[in-house]
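For this depiction, one protein chain was excluded, whereas all remaining protein chains were kept in their positions.
All chains are identified by letter, namely A and B, in their written order; residue positions are counted from 1 within each chain.
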Amino acid sequence: MDVVTLASQLNAGTIIPEGIVTLTLLVVLVGDLIAGRKSASWLPYVAIVGLLGAIAALFVQWNGTSDTIAFLGAFNGDALSIVFRGIVVLSTIITVLVSISYVRQSGTSLSEFLSILLAATIGGMFLCGASELVTVFIALETLSIASYLMTGYTKGDVRSNEAALKYLLIGAASSAVFLYGASLLYGLAGGETQLDRIGIALSQIETPAIAPVVALVFVICGIAFKLSAAPFHQWTPDVYEGSPTPVVAFLSVGSKAAGFAFAVRMLVTAFGSLTEQWHFIFAALAVLSMILGNAVALAQTSMKRLLAYSSIAQAGFVLIGLIAGTESGYASVIFYLFAYLFMNLGGFACVILFSLRTGTDRISDYAGLYQKDPLLTLTLSICLLSLGGIPPFVGFFGKIYLFWAGWQAELYGLVLLGLITSVISIYYYIRVVKMMVVKEPHEMSETVKNYPEVSWNLPGMRPLQVGIVLALVATSLVGILANPPIDLAKASVQRSPILQASISPAKEVAVSRFAPVQSSEFRVQN
Amino acid sequence: MDLAHGVQLVSFGILAAIAIVAALGVVLLQNIVYSAFLLGGVFASMAGMYLLLNGDFVAAAQLIIYVGAVNVLILFGIMLVNKQQDFPAIKGMWIRKGATALVGAGLLVLLAGTIVTTPWAISTATPTGDGSTLKIGEHFFSDFLLPFELASVLLLIAMVGAIVLARREFVPEDTPTTEEELAFKLPERPRETAAIAGGSQTSPE
Partner (left out) sequence: MLTPLLVIPLIGAIAIVLYPDAKKSWVVATVFCLLSFGWSLYLLSQFDLSFGGLQFVEFHQWVEPLGLNYSFGVDGLSLPLLVLNSLLSAIAIHTNRKDLERSRFHDSLILLVNAGIAGALIAQNLLLFVIFYELELIPFYLMIAIWGGKNRGYASTKFLLYTAVSGLLVIAGFLGTTFLSGSPSFEIADLQVQNLDSVPKLLLLTALLLGFGIKTPLVPLHTWMPDTYVEASPATAILLGGILAKLGTYGLLRFGLQLFPDTWELIAPVLAVVGTVSVIYGAMNAIAQQDIKRMVAYSSIGHMGYILVAAAAGTELSVQGAIAQMLAHGMILALLFFLVGVVEKTTGTRDRSVLNGLMNPIRGLPLTSGLLILAGMASAGIPGLVGFTAEFVVFQGSFATFPIPTLICIISSGLTAVYFVILINRTCFGKLDNASAYYDRLEVNDRWPALVLTAIVLFLGIQPNWLLRWMEPTTTSLAIELHRPAIARVAAIDTIHQP
């Protein structure tokens, strides 16, 4: 195979978005080397411009060619991967916006933080489209190692060190288990590493063998760790509490979205013949996550821990859409992650701002905040209520779509459990809202009494403000204007061959809509 | 069974025995230095296994990277820390140990059963033998090109991260002087290092 034919077969145009992010990473690194400490003032914007460029490239690809298989099957840039990559990049953009002043204030250097964050983004993006075991593993490790590094980034803080160590150990263990599962797959498929071929090989095993199921369980260990679905969630609260808050924001959205993309691709392509089994395992994970996440969140006193348990619970909700396995099921996963992007990052942006101004994240310290900082109170309230699924915010629409898809796929038990646990979740979200909004001036916490004058002119604060306002607007309006994103999600599912192959036509209820002529419906002839 | 097969079988037995015994030693021995050296033994016997499978390049890489680099690094780490600490005895430790052993044994039985009962699809490609380096190179530049290139990003960022974690931090004066510093109170401010660098400072909280 000579170079020319190889180059033509690679179809390298599919990874242009990743290429742009990689280039940005290099610019950030080298720019910092050349310009020194002063570069901190413009580097974040370089990163944002680069990420926006990646979004533009993704957009071009969305309208582009149908030939999506690249690198001889190592990467599949289909519509599904484009949407998930878009979510990952968007989460990075918002994370960059909210992290600038935080990183400055923590006394660490910004450019390295940005480059590690960009590397994590690259890993996440590749993970969204990787369709070959080696690529999957390398992408997973790029994402994971960058995440470990960011978790321990504020090394002067003991809690950050502890979080990084815990995350590293548990993450390495789950990677190892995943790798063992991958090696079993390699053996079962007779030396194939591409997911679709593994899928074919697995479907040809006739006698009921235990090895595919063991491989499935091991692979799911790796996936569930990324999703922080119970019982693979033990790292979540400690890591969320200890790490720098912008990192947590990225972990809770970007990393999780990449994990979901990975889960969909891996399970649908490679384990297509074991659909019942993985549905069963994921149903168990969803039940555990919803119950445990929501129940334990009730007792939290730290805002970051609260959001950690809430993110476990949210993963449980999203799993319902995955288990549904229908077109609307997958579309609801995508739409919910899109919604989750804004509401969760908005919540974290507010937590960042509050901890910047007061140095604490205890829930009781938020008491009476409405008097000092209305914008923060409004945004945090709306984001939390949206996470709890209160209309008319985007979270409600996302959740109702998930439950709708689940109910349509006859997952009555899961949907009912989801409904019940989301009522529980309303309780703990509203506890924070109550703390901020309801408390009278004389019940105000000491922290809020000493709250500094709200000023957005300090360095790094404008981007934070932009991030907060962006999340606020998106959380309040995307729900009302939910049609375009849902259409996008549906289109991405329809245009992805791997999903179309897995969706059994019998399951999808034909939903046709027509404008009803109502005025004559109830007419009564007397 | 001809001689070659016999030799292979015997070497496999020896290597496997070394690997298992050394691995048990890594886990069970109390002295961490012994564990570290035994880990080297595990790695070396794995390299032997690769040799038995005709994977000469992989065996060499295993020796150079794991035994030569990783294991030595671990030993350096142990020597640099050099802290003798006796852990207080935990009550009912035997229950935990027993449970761990039980789980481990269960996993072993499960995996062994899996391996024995599964109809493995053996690859029909002919073994490459001496040409494995060539073959690996070809793979790196054809169907494994993407992971190969991605690994460079991974290594780059691992290096950056290692430097960030290892370097001595430049700690700014902790006294809040500017308006900006007065307005912000971040808990993650490196207090310990600040105390060393800037004299005694009360933390902002």
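For this structure, a couple of remarks:
As a working rule, a contact is a pair of C-beta atoms (placed from the backbone, for glycine too) under 8 Å apart; a residue touches a chain by one contact, two chains touch by 3 or more.
Keep in mind that what you see is a predicted model, and the values were worked out from it rather than measured.
Under the touch definition stated at the start, the shown chains contacted by the missing one in the entire complex are A.
Only one residue in the set A:121, A:328 or A:447 touches the chain that does not appear here, and it is A:328.
The chain not shown here is touched by just one of A:27, A:400 or A:454, and that residue is A:400.
Among the residues A:163, A:367, A:385 or A:458, only A:385 touches the chain that is left out of the figure.
Annotation for chain A: contacts to the undisplayed chain at residues 328, 331, 385, 390-392, 396-397, 400-401, 403-404, 407-408, 415-416, 419-420, 422-423, 426-427, 430, 433-434, 437-438, 440, 482-483, 486-487, 490, 509, 511-524, 526.
We take it that only the chains that are shown with their structure count from here on.
Mean C-alpha position of chain A lies 28 Å from that of chain B. Those residues of chain B that touch chain A in the complex are listed here as 110-111, 113-115, 117-125, 141-147, 150-151, 153-154, 156-158, 160-161, 163-165, 169, 171-172, 179-180, 182-194, 204-205. Residues 1, 6, 10, 15, 22, 25, 29, 70-75, 101-102, 105-109, 112, 115-116, 119, 122-123, 126, 132, 134-135, 137-139, 141-142, 145-146, 148-149, 152-157, 160, 184, 187-191, 201, 205, 207, 209-211, 214, 244, 355-360, 452-453, 455, 458-459 of chain A touch chain B in their complex.
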